[in-house]
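Only a single protein chain was left out; the remaining protein chains are all shown in position.
== chain A ==
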Amino acid sequence: MSSEQDHLKDTDTEARFDFKKEESSAFQTEKGLTEETVRVISEDKDEPEWMLNRRLRALKQFQKMPMPTDWPGQPDLSEVDVAEIVPYIRPDVDVRAGVDDWTELPDEIKDTFDKLGIPEAEKNALSGVGAQYESEVVYQNMQERWEEKGVIFMNMDKAVQEHPEIVKEHFMTKCVPPSDNKFAALHGAVWSGGSFVYVPEDVTVEMPVQAYFRMNSEGMGQFEHTLIVAEDGAEVHYIEGCSAPKYSAFNLHSGGVEVFVGEDAHVQYSTVQNWSKNTYNLNTKRALVEADGRMEWISGSMGSKATMLYPSTVLKGPRASDNHITIAFAGDGQNIDTGAKVYHNAPDTKSTIESKSISKDGGRTNYRGLVHIADGATDSSTSVECDALMFDNESTSDTMPYMEINESKVDVAHEATVGKIGDEDVFYLQSRGLDDDDAKQMIVSGFIEPITEELPIEYAVELNRLVELEMEGSLG
């Protein structure tokens, strides 16, 4: 680890995520979801008429759709009662549009992000940073040199006001329509905050841009919307991180992510999710990729009570490619149901999916994925690899891949293995002087190595630290 990462080493990791702040807010909607709530949110944001109409349409869709309950082995969502959720909280700061200097933030919010190490990371390794507290983005800044090249990185609410033409075309239309699933519809009705990233033609944003999402209030729902538009030949890496303190009531996170990858463009989307273990994390993430474009999804899911997340990619143009790397770690009481979805709709498209999951102390991980190769998508290839590691007999690990092949000139391979930690490996390491815990931790780090090496070093360090934290004192 280089000296730039020392700030990460110094921080007590547990304290970094688990502290809570007094709830204080300027504006808070009533619990539950009615047309009135949606209108109030829209009005508080001063939104144009078309956005209000889209929200209301999504709300109707939401009310119409049934709760998904019939998926084999899916997490129990019976506790998720939307009527109990506070969908919108505007923090009590005068930052309607977000500030671009940390010192302008109220101390308790700044302190939160300091503890999470965000401002430090910004200095060292990032092109731009956004930070969302409850429902609103409170901080957003990007280095000037990117702004000069026409790169836009701003909070989504502001983008609705300032770039209506781009937002109107792309926001929950072609990529993730509200009718996609019940939680996408809910998201469409009450979304707030999130990031808007626009990279003009042939611009390469060399350092990643990052957004950090924090839920602080009990019983709230966070519904941030991320829209990334990479024009032809553009390149960008977007990172999101999430955390929340633990309360007794449940929190709901239902984000929406839409990525448009232009011809020959390249977008990498990385997530490290560490929601508290009372959070239901039900997201819809999708990318549309044009010819020669490349999409990469990298996600680490450590937190949440239940996660249902299947980032999907539609390979629309010839030679488009997709790369999924996911890691899930489920401990006591957690049910992490993740996977990947890829639609090959053009010839010569390529996808690889690599999934690693670890379950222990009664945790449950599930890989659920779909690869669809449409008729005419000749010479496409896909490979799916799922590995699961189980620590004890209370844990469960399922793998449910689905493959639909409508074209003969293709190359499709799926492989999965499930195993326990090898006693021989542990014995070998112990014979080299490591104690039992360290040996197991080292084996797990090795197991997830293919994932961490894809991440920028800060995130790799954080991911490893989270895994260490998950494992601390729990092995024996």
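FYI, a residue touches a chain if its C-beta (ideal position, glycine included) is under 8 Å from a C-beta of that chain, and two chains touch if they have at least 3 such contacts; residues count from 1.
Quick note on the criterion: contacts and distances are computed from a predicted model.
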Checklist outcome for this item: Of the listed "Molybdate/tungstate import ATP-binding protein WtpC", "Electron transfer flavoprotein subunits alpha/beta", "Fe-S cluster assembly protein SufD" or "Sulfate transport system permease protein CysT", the name UniProt assigns to the chain that isn't shown is "Fe-S cluster assembly protein SufD"
Next on the checklist: For the chain left out of this view, which of A:Gly73, A:Gly150, A:Gly333 or A:Gly446 touches it?
Outcome noted: A:Gly73
Next on the checklist: One chain is left out of this view; which of A:Met207, A:Ala291 or A:Met403 touches it in the full complex?
Outcome noted: A:Met403
Checklist entry - Among the options A:Glu30, A:Glu206 or A:Glu415, which residue touches the chain absent from this view? => result A:Glu415
Checklist outcome for this item: Note that chain A touches the chain not displayed via residues 73, 370, 372, 375, 388, 390-393, 395-420
